[in-house]
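The next block holds one structure in the form of structure tokens; read it before the comments.
One protein chain omitted, others in place.
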Amino acid sequence: MHVEVRGLNKKFGEFQAVKDVEFSIEKGQLIGLLGPSGGGKTSILRMLAGLETPDTGDIVFHGKRVNDLPPQERGIGFVFQNYALFKHMTVSENIAFGLEVKKWPKARIKERIAELVELTGLSGFEKRYPHQLSGGQRQRVAFARALAPEPQLLLLDEPFAAIDAKIRHELRSWLREMIDRLGITSIFVTHDQDEAIEVADQIMIINKGRLEQKGTPWEIYKDPQTPFVASFIGESTLIEDIGKLRGFADAAAMPGTKGLIRPEYVEVGKENEFTLLSATETGRVSHIHFRGSEWLVEIQIGDIKLVTYRSLEKPVLQLGDEVHVLVHRAYLFNDNDSWVTENKLKVDPLPVHI
Amino acid sequence: MRRLWIGLTYIVFALLLGAPVVRIAAGAWEDGWSGFANGVTRPEALHALMMTGIIVVIVTVVNTLFGVMLALYLVRANWLGPQLKRILNSVVDLPFAVSPVIGGLMIVLLVGPDTALGSLLSGAGIDIVYALPGMVIATLFVTFPLVIREVMPVLQEIGSSQEEAAHMLGAYPWTTFWRVTWPSIRWSVVYGVVLTVARTLGEFGAVLVVSGNILFKTQTATTLVYQDVENFNLTAANSVALVLAACSVALLLFMEWAKSRRES
């Protein structure tokens, strides 16, 4: 289903939960609504579902405005955060509910249940009650129940929040695979960036009720449009006076410009590891920590502290070592503008042609 | 120490609860079976028990219907602001704090024969005070919080997400209520109903004031007991009281059962 949202606003009392949100979603895409808790993601989802009424704005499905359509008539599947399974009904009764309400013939209901139980790998559990299932199984039941009436749009509110970290990973790829196979337009809410990056075709970053950026995970990573997105994705360090760093002196010309630097933009090593020493800063290792697959290194350069990773293949650094640091790029922003800039000195000033 | 406390507890229960109950049972049999039977099968006793029965049926039905709906509204409704909800919520408890006599007085003051509203209604041929409608209203007032207070906490606990899930699956409010909400609150409603029946059966003060205690017209079982005692007809009073007490004990047992069902 093609989904379009225009000028969406919602206030709860004095609190502006959603502010001027606009987007459109192509058929068959899996969209992740990502942002900090309380940022308005769930409110947007609930308005799409019809469980909440927008103050202003239009919600359009297939070119038809559905604002006045009650949730019962929108043809949407919804997976709730805590699943909201009917606790006095068995697995198959839960799945059958939406079909019985829509007055499907008995034989077809039976067929559809069998199909969904098979699809979600719940065979053998049809007669169980929700309290007899594990978290992951409940999630699958919720998924099967939402899919049963063949909705054209599937909404998932923090679908993995209540599941153990270990199984969460497994369920994520299962869900991705399932949605690919069904080709159903889906939107899910999450506050976990790994989850969004791993699962979604497109991510929408929501903060303080606003849509900060919409794009593929790679676009959002590579080219953040707002300081919030830059700091939210990855583990950035904020540098107040970025102009002091070698290679970013241009920034000093614009007062109030700050920089965000991700660990993977930074390279650290001994003098002999760099070919272009002129582009590097010198600093001291202030903290070093083994992370299992790499070293996490903190370097102090004057009053600037940078964080980076270092491969286990390279010589081991010690606390207090004097090191060289190359900052490849930084995300710069001030009150008017924001942009990604490369280290200006990285390009060899006197290229030697062989 | 332990034995002392358990022993003391037994003594308190025996003296305070046991002795009176045994006493009334013994009192009713003082003149043998025939004395008890005569006490209960007197025409005035039969009429009074019938009046009590009618009131129990009407009050239980009305109070349950409105109690469940009000509980739903007070917990779920968005059209009531949170401020208004809080006020209504505390108003629900007020009948608990009102003496039954005062409850009756309120109704007499509002629609009694001396009031404008009362004379208007009696002009139209509807008597409220000193007639069945007044007694029903008085009992409804007294029993008002019982169902609501049992159902509200359960509704709050189960939350609204199951109901929202049903909406998303295409179920309209009526279907949602019967298929999703009702199975969760069923036993609490039953418990509230039992409390309502017990309270209605035993209601005395409010009914006495509103009914005028007119023999063969508005006399109920409890007001008959009162009148018998005033007339020093203790054996007769005893028999009716024993019937009422037996009903209460049966209801108590049923209550225990409903409680255990609700908790399971």
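Descriptive notes on the structure:
For reference, chains read A and B in written order, and residue numbers begin at 1 within each chain.
Basically, a contact is a pair of C-beta atoms (placed from the backbone, for glycine too) under 8 Å apart; a residue touches a chain by one contact, two chains touch by 3 or more.
Methods note: contacts and distances are computed from a predicted model.
This complex has a chain not shown, and the name its UniProt record holds, of "Fe-S cluster assembly protein SufB", "Rod shape-determining protein MreD", "Molybdenum transport system permease" or "YCII-related domain-containing protein", is "Molybdenum transport system permease". For the chain excluded from display, the touched partners among the shown chains of the whole complex are B.
For the chain left out of this panel, the touching residue among B:Val98, B:Leu132 or B:Ile158 is B:Val98. Of the listed positions B:Met106, B:Leu121 or B:Ile158, the one in contact with the omitted chain in the full complex is B:Met106. Along chain B, the points of touch with the absent chain fall at residues 1-2, 5-6, 8-10, 12-13, 16-17, 19-21, 23-24, 27, 66, 69-70, 73, 77, 79, 88, 90-110, 112, 114, 137, 140-141, 144, 172-173, 198, 201-205, 208-209, 221-223, 225-226, 229, 234, 237-238, 241, 244-245, 248-249, 251-253, 255-256.
Throughout what follows, only the chains that are shown with their structure count from here on.
If you check the complex, the residues on chain A that touch chain B are 49-51, 70-73, 76-78, 80-82, 84-88, 97-98, 101-102, 145-146, 148-149. Residue ranges on chain B touching chain A, taken from their complex, read 161-162, 164-172, 175, 179-180, 183-184.
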